[in-house]
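What follows is a single structure, and I will ask about it in a moment.
A single protein chain has been removed from this complex, and every other one stays in its place.
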Amino acid sequence: MTVRLAIPALILLAVAAIPFAAPSLQLLMNLALAKGIAVVGVTVLLRAGQVSFGHALFFAIAAYAAAFLSASMPGADLVLVLVVAVAGAAISGVLVGLFVVRYRGIFFGMLNLAFSMIFWSILEKFYHYTGGADGIRLPRPTVFGMALERGPFELIMFYLSLALVILLGWFTVRWFASPSGQLFQTIKTNETRLQYLGVSPQRALLTGYVLSAALCGVGGVIMGIVQGVVTPEFAWWIRSGEMVFIAVLGGAGSVAGAFVGAAIYEIVRTYASAFAGDIWQMLLGGFLLVIVIFAPKGVIGIYDATLARLTGTRANDGETRK
Amino acid sequence: MSEILLEARNLQIRFGGVIAADNVSLTIERGKNMAIIGPNGAGKTTFLNICTGWLKPAKGTVLFEGRDVTSLAPRRIVRLGVARAFQIPQLFTEHTALENLLISVSARERLRHPLQDMHTIRQRGEMLHLLDMVGCADVADRPVVELSEGQRKLIDIAVALALKPKLLLMDEPTSGVASSEKFKIMEILVKALAEAKVTSVFVEHDMGIVSRYADEVAVWAAGNVQMRGSPEEILQHPDVIRDVIGEAV
Amino acid sequence: MNLTIFLLALFDGIAYAALVFSVAVGLTLIFGVMRILNVAHGSLYAVGAYLTVSLTGYILALGFAPVLAFPMMIVSAVLVGVLIGGPIEWLLLRRIYNKPEVLQLLVTFAVFMILEDVQRLVWGTQPYFQASALQAMGMIRVFGVNYTVYQLIILPLVALVLLVGLRFFLRHTILGKLILATTEDREAAQSIGIDADKVFLLTFIVGAALAGLGGALASPTTSILPGMGADMIVLSFAVVATAGLGQIEGAAFTALLIGLGRSFAVYVWPETAVLVPYLIMLIVLLVRPEGLFGSPTARKI
Partner (left out) sequence: MKKLLLTTAALIAAPLAALAADKPAELKVGVTTFLTGPASVFGVPARDAAEILVEKINADGGIAGVPLKLSFIDEGAGAEALTSEFRRQVESEGAHAMMGAISSGNCQTLAPLAEDLKVLNLMWDCGTQQIFEKNDYKYVFRTQANATPEMLATVLYLLKVKPDFKTIAVVNQDYAWGRDSWQIFSTALKALKPDAEVVGEFFPKFGAADFSTEISRLQAMQPDVILSTSWGGDLDTFIQQAAQRGLMNSSTFVIPLAESSLERLGSTLPAGHIVGARGDHYFLHPERRDDADFKEFMAAFEEKTGAHAIYPVFHMSQALAALEAAYDKAVAAKGGEWPSEDEVIAAFEGLTFQGLGREVTIREDNQGVEAQLLGTSVQTGDYPFATLENIMIFDGAALTTPVGQESVEWVSKLTPDYAASVKVDSYDR
């Protein structure tokens, strides 16, 4: 058991050391952590066998909520901005969820896509309210009343993101193992039996849906704050597809996989263009093809398999079977 | 004291040209295990679907403990104390046998704590005992997909029993199982039902099982209840022998 | 909103609807048969457009008449279908039919990302504009507004031919019947000896060729630049999902619905022109999730 815990702990330590060991990676890793949290939201839905093509909607709602709040309340505190943004994402998760949870499979995906594209169109076209295609600036919030310089602020954001990654990752893993998490996951295998246990599948899916919306919201607001600008592109359908892409690349259904996938994605996206011209999309596309066809359990699946072969224990897939 | 648990009154439903329920009326009394027999396509499963709210009848009402449940969704009827086992076991295919039961009891107890591990809930012992009652204690940690058809049938019934229902509706509990195992399963089943003090209704084709385990028998034909009575009366009745048993032999 | 404005909006709507339908029809055919939502359809559309522009430019350089651009469209469509559609199904999709739906979708998404970069590497990033086919057809003047014959007459005609042709192909030719049979029930089709693999390959090639044809038809009306695939594919999702996945005639109706909706929006409240297609999609899906013409799949236990 220690090996299984040692490696993740080592990785977390390495990531925590980045701002000092390799400051040029700090921004990239911070974006990867934010995107990872959002991808955990998508992973939650994958556990119920559902794929949303529009979860960038909540990613963008949180980012824009933070931007509007900071614009209307200059010098708003970081904690307030985060809370309001994530609350915005969660509430919209409930509102959209009430419609969407009645549907499954392709219909669930398409309806989510419709909602996100409507929000994208509003952001893109209603220039005087939403800043249009250029988006809105998200000025640096104050931290406990102190207006910080860029350097210290980004350090705080980095470690805050890391803390959120650990906290939310742990919570999601524990929730998966909890009764309501297990009930949520039965939607994937047998909704009929779920009905015959006296549970409404819609309400079960809604709990998971709101959690996934909130997680995407956390990712969105961190991304918005770290970048200092929020654009309609946050809600574009390709970003929703990207999140599903990363979830499966990392390991469909695995929380750790979401972060691993996000890190790989950001690294390839940033450094591929430096070395190999502008073909980062092709590299990632090719990488995903290999994963989907030869290792459908994703990078985490490969990691688990090799670990199991090394330590001789039976490979289980991800954290649920603690 | 025999008291009416479930009552169906002139249920009517048709699928296209086929009349699946033609003015069906039937009462189920507490403590009396009812067997439903009849040729395939007679409307037996349809009857169970209507009683559990899966299908809405065109006409007629369903009462459970005197309360009209015709228009309720299955989950609402289940909450009142009705549970169901299916002809094809409806199990959570990515979970183990024990987990299927733990999920069922979690639903029953409405456990909402987001961080408590399901394997550590208080009712775990009760579920292990239930597994033992249905004779599947040895496969508790095996994924259900790896179990035999018979075991899966029993787990399906155990999942229903985990809800501590008042009434258990079973659709051909021993079908798809080798005839040698049929009696073993029924033995386990009746013992479990007796211990859980649950009234059961089960659709069955094997007359041997019907005669040994049913307190009452209802004969279905062409979407309606032809006859009803004790196993002895029904099984000797010429029409039954010709229409039902003739087929079965 | 006097009568002329209404009619003008109607004409523009029809022209746009014809274009959107000819792109979406390939997408819905592939889904109808193979239950796969081909995200790469957008790239096939873009490659069809790029190919047409290059081929037309080439034959014009050789001094041929502009009207020869039309056969070039067919050539581009076939090339896209065979050279790109074929390998996608044969090399990639064939390996994952038994895998969960999300993985099949992601394979087409990965192919989409690859093809987006391939376009950029082959054709660069600067916009292309090749409207000789459109100019060859000339203008007609309606209510004081000049319309290109290409957009107002040719495109709707081609869309009709596609609709009727596809219906005829599916209902009255052997290959068409094979495709329909495999759509209905793959195991049953295989049990009577239909080689489902060959049917899937042919369906995907036909679908990809239709996507290429959509791009080829659109090329004279728009400038060809990176990212056009992403915009058109999400609009095709709207058309196809609103009609009901796999419903070809339905897609014609919803393409018209969305085309008219968008063009009336430009006339009435331009800001919402981008919003209208997805609003229509949402309203329809909320009422009938399986789409206007899709059949609800009852769940049997």
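Every chain is named by a letter (A, B and C) in the order it is written, and numbering of its residues begins at 1.
What we mean here is this: a contact is a pair of C-beta atoms (placed from the backbone, for glycine too) under 8 Å apart; a residue touches a chain by one contact, two chains touch by 3 or more.
Note that the structure is predicted; figures quoted are calculated from it, not measured.
Undergrad: If you put the missing chain back into the full complex, which of the shown chains would it touch?
TA: Within the full complex, the chain not displayed touches A, C.
Undergrad: Check the options C:D12, C:E89 or C:E290 and report the residue that touches the missing chain.
TA: Selected residue, touching the omitted chain: C:D12.
Undergrad: Of the residues listed, C:L91, C:V122, C:V145 or C:V164, which one is in contact with the missing chain?
TA: Reading the full complex, the residue touching the unseen chain is C:V145.
Undergrad: Hey, which of A:G54, A:G88 or A:G135 is the one touching the hidden chain?
TA: Only one of A:G54, A:G88 or A:G135 touches the chain omitted from view, namely A:G135.
Undergrad: Could you pull out which residues of subunit A are in touch with the chain that's been left out?
TA: 22-24, 27-28, 31, 124-125, 127, 132-135, 137, 139, 150, 227-229, 231, 233, 269-270, 273-274, 277-278
Undergrad: By the contact definition given up top, give the residues of subunit C that touch the hidden chain.
TA: Touching the missing chain: residues 4-5, 8, 11-12, 15-16, 120, 124-127, 129, 131, 134-135, 139, 143-148, 151, 221-228, 231, 262-263, 266-267, 270-271, 273-274.
Just so we're on the same page, only the chains that are shown with their structure count from here on.
Undergrad: Grab the C-alpha centre of each chain and report whichever is closest to the global C-alpha centre.
TA: If one averages C-alpha positions chain by chain, the most central is A.
Undergrad: Centre to centre, by mean C-alpha position, how many angstrom separate subunit B and subunit C?
TA: Subunit B and subunit C have C-alpha centres separated by 51 Å.
Undergrad: So how far apart, in whole Å, are subunit A and subunit C when each is placed at the average of its C-alpha atoms?
TA: Between these chains, centre-to-centre, one finds 32 Å.
Undergrad: Based only on mean CA positions, could you tell me how far subunit A sits from subunit B in angstrom?
TA: Roughly 43 Å, centre to centre.
Undergrad: For subunit C, what residues touch not just one other chain but two or more?
TA: 301
Undergrad: Listing for subunit B: what residues touch at least two other chains?
TA: Where subunit B meets two or more other chains at a single residue, that happens at 90.
Undergrad: In the complex, go through subunit A and note every residue touching subunit C.
TA: 46, 49, 51, 53, 99, 102-103, 105-107, 109-111, 113-115, 117-118, 121-122, 124-126, 192, 237-238, 241, 244-245, 248, 252, 278-279, 281-282, 284-286, 288-289, 292-293, 296
Undergrad: Would you tell me which residues of subunit C are touching subunit A in their complex?
TA: Residues of subunit C touching subunit A: 37, 39, 92, 95-96, 99-103, 105-107, 109-114, 116-118, 120-121, 230, 234, 237-238, 241, 245, 271-275, 278-279, 281-282, 285-286, 289-290, 299, 301.
Undergrad: Would you pull the subunit A residues touching subunit B in the complex into a rising list?
TA: 171, 174-175, 177-183, 185-186, 188-190, 192-200, 322
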